[in-house]
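Other chains of the complex are left out, but the ones given are in their true place.
Just so it is clear, A, B and C label the chains in written order, and each chain counts residues from 1 on its own.
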Amino acid sequence: MADEYLWKDVDPEFAQRVQDSFARQGLMQHLGARIAQLQPGRVEIRVPYRSELTQQHNYFHAGVSGAIADSACGYAAYTLTAAGSSVLTVEYKINLLAPAAGEELIARAHVVRSGKTLKICAGDVYVRKGETETHCATMLATIMCLPGKSDRAA
Amino acid sequence: MADEYLWKDVDPEFAQRVQDSFARQGLMQHLGARIAQLQPGRVEIRVPYRSELTQQHNYFHAGVSGAIADSACGYAAYTLTAAGSSVLTVEYKINLLAPAAGEELIARAHVVRSGKTLKICAGDVYVRKGETETHCATMLATIMCLPGKSDRAA
Amino acid sequence: MADEYLWKDVDPEFAQRVQDSFARQGLMQHLGARIAQLQPGRVEIRVPYRSELTQQHNYFHAGVSGAIADSACGYAAYTLTAAGSSVLTVEYKINLLAPAAGEELIARAHVVRSGKTLKICAGDVYVRKGETETHCATMLATIMCLPGKSDRAA
């Protein structure tokens, strides 16, 4: 709702910045995650099932849900920051709603409140089995914007 | 404090149960994590640095901190459950306190309140560089006990 | 979404149970809160502004937002429990999004996931000034159902 306001003053390079940053996250590669959708204030990340991502019942591990929802929240915030800035996760909370049993895990995040220094984001995680998606986790995250801090390693 | 009360009625096979369950978690293997300490109500998990575990500044990704702290909380709870049961994470919240820059990430969790159905756990994550540990994250988690539910995949 | 499933098997006395329980909460009276809307899985609580509810800038104190959102989440869960049961809040997390400056504080909560033992609820708090509502807080809460436990003091 009211997403249109998010578009004003959006850095035109936001998508490139997000993709470049994501590509530098070794963990996202290691999990097999990719950005599936990207617009100002909204990011979707998907990761296909494999046995390297499981907990003891062979479902997706909650750690995977947490990691991709956190990245989706952080990048949703990052779409709304100025060029030459960086973001970091201050904190998040995740509720696990259902076993993550399926072929693909999907995290969808959006910015709920876009402050200058802090952006509050909500993320939801769905597990897809065939054409059915089950809502398996929900996250609230606080992301901090660091203007003038490079997004690359020193 | 008062950890001694935790020992009473502890399943004597608790350590074997935890190690077996941990070995079935594909994600823990994939991250290179291992259980370093294990006692009733307390678990320590360690994971050495490698580039597959990084965020964009080459520090450990918050998703790794979240995953190992969650597993440490869950297994701390699992040490206090009866044989033949299983646990699942209901929710957790994590605050990231400092960049996780170092050679090894260490999650230490303990049970704060051991109810019959729910166990509330606290986890702290430290990053070690040489002999110095920096406190880089802190977690509160709610773990649910499922008596009579096997810890293995059906 | 899919709220209709919530109606099946709803205790026909749910509204009376909630109102009776709310009336026994001394704190809700002390804050001047009332239940403004009530349906299976959804509750709205409102409290008018007065100086007894403020923080140091004369806005509503975050403690009021937390208290009414927590009660709204708890009672949203309680609408879906069986007669003769009780609920308790296991935990909640709240993000404060904007100063709660206005004439009335409104908490709206709904059940996100209705498990047998645990119900996960989301609550949002709005502050009304004239006809404008501002989204000032968002909560995720875990509520536990206690079948057979009376909702009254012993």
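Convention: a contact is a pair of C-beta atoms (placed from the backbone, for glycine too) under 8 Å apart; a residue touches a chain by one contact, two chains touch by 3 or more.
Quantities reported herein were computed from a predicted structural model and do not represent experimental measurements.
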Homo-oligomer size of the whole complex, from 3 visible chains: 4
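To be clear about the criterion, only the chains that are shown with their structure count from here on.
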Which one of the chains is farthest from subunit C, going by Cα centres? B
How many Å are there between the centre of subunit A and the centre of subunit B, using C-alpha atoms for each centre? 23
Chain centres from averaged Cα atoms put subunit B and subunit C apart, in whole Å, by 32
Any idea how many Å lie between the Cα centroids of subunit A and subunit C? 29
Going by the contact rule already set, what residues in subunit B reach two or more other chains? 90-91, 93
The answer for subunit C against subunit B in the complex is residues 90-91, 93, 117-118, 120, 140, 142, 144
List the residues on subunit B that touch subunit A in their complex, please. 21-22, 24-31, 50-58, 61-64, 66-68, 70-71, 86, 88-96, 151-154
Subunit A-facing residues of subunit C, complex: 93, 95, 97-98, 112-113, 120, 122, 135, 138, 140, 142
